[in-house]
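All protein chains but one are shown at their positions in the complex.
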Amino acid sequence: MIATRVTTDRLDPAALVQAVETPGSGAIATFVGLVRDHNQGRRVLHLVYEAYEPLAERALTRILDEARDRWPTAVLAVHHRTGKLEVGQVSVAIAAASPHRSEAFAACRYAIERVKQIVPIWKHEYFEGGDVWIEGATADPDDTSARDSAMRIACA
Amino acid sequence: MIATRVTTDRLDPAALVQAVETPGSGAIATFVGLVRDHNQGRRVLHLVYEAYEPLAERALTRILDEARDRWPTAVLAVHHRTGKLEVGQVSVAIAAASPHRSEAFAACRYAIERVKQIVPIWKHEYFEGGDVWIEGATADPDDTSARDSAMRIACA
Amino acid sequence: MRVTVRLFARLRELVGAGELSRNVAAGAVVAVVWDDLAREYPAISPYAGSMSCAVNAEYARMTTVVDEDDEVAFLPPVSGG
Partner (left out) sequence: MRVTVRLFARLRELVGAGELSRNVAAGAVVAVVWDDLAREYPAISPYAGSMSCAVNAEYARMTTVVDEDDEVAFLPPVSGG
């Protein structure tokens, strides 16, 4: 299985876990993001995710490289879904395996923080009564203060 | 499914995820502990986990109560396996769901730290050339410094 | 020279197209492509301070020089996850 993927297919967190696991794995941390039924007081009907796919794939690969530099013992996989997602469906799935739990948690957390900072994917929220494009971070992979912030959050 | 469990059955992380998920879940963090093939330079053959079951169940319930106090929006499940486990098998599985990712990660991390502090379960390691009981923390649920330490690690 | 302009999310909707072909002078930087576009579609101007850009599907700067047939993308603040 490919460690990074941007796809309209349903995500399979269990497959990511299998992909990162080795006989030396003592800990696997995973994260999935799901479409919730409410956002900022609005009843969410569904989301549509749009991606600049080739750059999104490269940004995910970059995140894996950054994580490998910092936590060489951790094996990481990150998949992001695009297209229309219903409430309860998985938009992003991350798995991180390592011999000990600190690195697995840190790499997993770092990955989702960086996804939100630098991966060119956008969320279009359709709620009861309207729709809105969600806009988060100005993407800049070279912004060291953003990267430091992700690292700080990841390293408890 | 029961949120806390000490069992000789194989653990099923996917079932824990289903158990904690609600329509309001925007994030699910999971952790699994696995038997690794090496420990402190020894080649591990297998592990045998022993528990004081009724107290272990209560300690897990206590951990869920502590987490609920601190992260009321997080829903948590923790299962621990006992008996003989081969390399690659899951010894502990934790799932934490919440509307946002911070609480899910924090509750998940807190749970595993507390499992290692206060749950009366012991690991008997059989390695190439011998066997050894692993001894970690002196269990004391009322030790506030241990609890604070788990909280500090959980809250990035 | 011709370049392809790619637009995403709300920028795409404001312009009404995800892909455009535009002429710019040889040696132009990304900022020139943007400025031309913002003159044509003033509604996108507020993104000048918050968007990112890419050339040929690699992050770039507004000062990056573009070549013939390059794909120049303008990206509103991202919201994946």
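When the chains are written out, they are named A, B and C in that same order, and each has its own residue count from 1.
FYI, a contact is a pair of C-beta atoms (placed from the backbone, for glycine too) under 8 Å apart; a residue touches a chain by one contact, two chains touch by 3 or more.
Since we're looking at a predicted model, the values are computed, not measured.
The chain not shown here makes contact, within the complete complex, with B. When the full complex is taken into account, the listed residue touching the unshown chain is B:136, out of B:23, B:83 or B:136.
Residue-wise, the contact with the chain that is not shown comes from B:80, picked out of B:5, B:36, B:80 or B:147. Interface with the hidden chain, as seen from subunit B, comprises residues 33, 49-52, 54-56, 58, 80, 91-92, 112, 115-124, 133-142.
Operating definition for what follows: only the chains that are shown with their structure count from here on.
The distance from the centre of subunit B to the centre of subunit C, each centre being the mean of the chain's C-alpha atoms, comes to 49 Å. With touch defined as above, subunit B holds no residue shared between interfaces to two or more other chains.
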